[in-house]
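Can you keep this structure in mind? I'll have questions shortly.
Note that one protein chain of the assembly has been removed; the remaining protein chains are unaltered in position.
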Amino acid sequence: MKPLIRYLNTIWQITRKDIQVEWRGRQGVPVMLVFALLVVFLFNFALQLSPELQAGLASGLLWVSLAFASTLGLNRSVSLERENNAMDGLLLAPVDRSAIFFGKSISNFAFTCLVAIILLPVFSLFYQQNMLSLPLIGIILLGVAAYTSLGTLLAALSIQTRTRDVLLPVLLYPLALPILIAAVESSRGVLSGQAFADLQSWVYLLVACVVLFNAAGLMFFETILEE
Amino acid sequence: MSKKPTLLLLFDVLSLILIPAALILILFFTPVERVMGPVQKVFYFHVSAAWAGMLGFIFAGVAGAGYLITRRQTWDWLSLSAIEVGLVFGLIAILSGMIWAQPIWNTWWVWDPRLTTTAIMELIYLAYFILRSGLDTPEARARLGAVYAIVSVGTVPLTFFSIRLFRTIHPVVITTGGEGGAFNMSPRMLLAFFISLAVFTLLLADLVWHRYRLAELQTQNKQEA
Partner (left out) sequence: MENQAASHALQIAVRGLVKRYHYHPVLNQLTLDIEHGAFCILVGSNGAGKTTLLRILASLSRADEGRIWIGGMLLGTSPLLRKRIGYISHHTMFYQDLTAIENLRHYARLYALQDIDEKIQAGIQSTGLTRAQHQPVRTFSRGMQQRLSIARALLHDPDILLFDEPYTGLDQEAAQSLDQKLNALHQAGRTILLAAHRPQRLISIASHVAWLNDGKIIQHIPTSRLADIPDLYHYLQEAA
């Protein structure tokens, strides 16, 4: 097999295994989804949000609930590999270790996107605003891709500490701030019907985040996992 | 125990002389700003502290890369020291900024891009210490600390840019005219400003070096015990 095909195959095998485990146990996505909805309800009462929510608040609420829910998925994703030292099994595979990063990152991306897809109609219903638009979905894909790649990298860091999963939010949220700001602002723009020209700097910022954090994963994942 | 290097002693002496000198320069040599009054003089040390903090964080990232390449403990001490000292300078920048903002903006805190970026940076680097304290071996602390320091310094421009895209009310330094606290710098102000920057850079180097030596001595002490 050619090295590149081999590499891509390994990424796909790891993602596929994560999806298989999730399908069998259903311990990740349902928890993430319920948690995201709880965040929506809590904020609704805490901030006394009206049904005629402004675009800015709706997009902010969407991203906060997604970011919180995604953290659960990220922690679950690495603790799965810690159980029985399954991570050793991945490390033994005869490919460059960054493939593990991309494999885990893609499955985390898929799970968070699944939560987002279910959240969108719920938001549309609760806040009387159609949120099922293609541009918004595009922004969600970009934002979640950036967030889960940074999250996968930091989850691999935090899992090695004594505090384990408790540490992930503390590492992730401040570093994820540019992603969240860009995602909230561009979603708000889309929801209030702004033209792409007005939003493009936000979208480019998201693209920059995706590139930067994936490059960081490519460079550092092996270093993080070695002893 | 290793002897204190002469150059470090020189740094100490220079810092001790130059900081009061810069202070005197700022208090008596620079003109009082026309609109803001004497409180504008906070600006010199405020910007210098922010500069020193930022420089410390960048240096910590570079030292982190140095560790990952060479795997020498000394690079980790440098990275750790730079972050610790940078954190203090960042705090000074925030506090002095608040003192300035109270009379000028009529509030201690605004959600302005630079304030927020600096505050977020402080949180990022506080998390660095939480990360380290959760790890058992010095090798793991050094290795994961280095990765974190590099990734963190990489996100700082993104954070700054993202917050900057919101409209800022923070004055942009060295500009021609403006509102909300922006001002023109006279030649005397510029001179005092650049001297402050230089003195704070020296102080940063001095403190990082001292903190580095502390780490070195601690390790020696542990090995002897």
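So that you can tell them apart, the chains are marked A and B in the order they are listed, and the count of residues begins at 1 in each.
FYI, a contact is a pair of C-beta atoms (placed from the backbone, for glycine too) under 8 Å apart; a residue touches a chain by one contact, two chains touch by 3 or more.
In this text the structure is predicted, and so the values were computed from the model without any measurement.
Participant: List the displayed chains that the omitted chain touches in the full complex.
Facilitator: Visible chains that the missing one touches: A, B.
Participant: Among A:Val21, A:Val39 or A:Val170, exactly one should touch the missing chain; which is it?
Facilitator: Hidden-chain contact among the options goes to A:Val21.
Participant: Thinking of the whole complex, not just what is shown, which of A:Val31, A:Val64, A:Leu91 or A:Val170 touches the missing chain?
Facilitator: Of the candidates A:Val31, A:Val64, A:Leu91 or A:Val170, A:Leu91 is in touch with the missing chain.
Participant: For subunit B, which residues reach the chain that was dropped from this view?
Facilitator: Touching the missing chain: residues 71, 73, 137-139, 219, 223.
Participant: Which parts of subunit A are in contact with the chain that was left out?
Facilitator: Residues of subunit A in contact with the hidden chain: 1, 6, 9-10, 13-14, 16-17, 20-21, 24-25, 80, 83-86, 88-97, 226-227.
Just so it is clear, only the chains that are shown with their structure count from here on.
Participant: Would you mind writing out the residues of subunit A in touch with subunit B in their complex?
Facilitator: Touch residues, subunit A against subunit B: 153, 157-158, 160-163, 167, 170-171, 174-175, 177-178, 181-182, 185, 201-202, 205, 208-209, 212, 216, 220, 223-224, 226-227.
Participant: Which residues of subunit B touch subunit A in their complex?
Facilitator: My answer: residues 68, 120, 123-124, 127, 130-131, 134-136, 140, 143-144, 147-148, 150-152, 154-155, 158-159, 161-163, 165-166.
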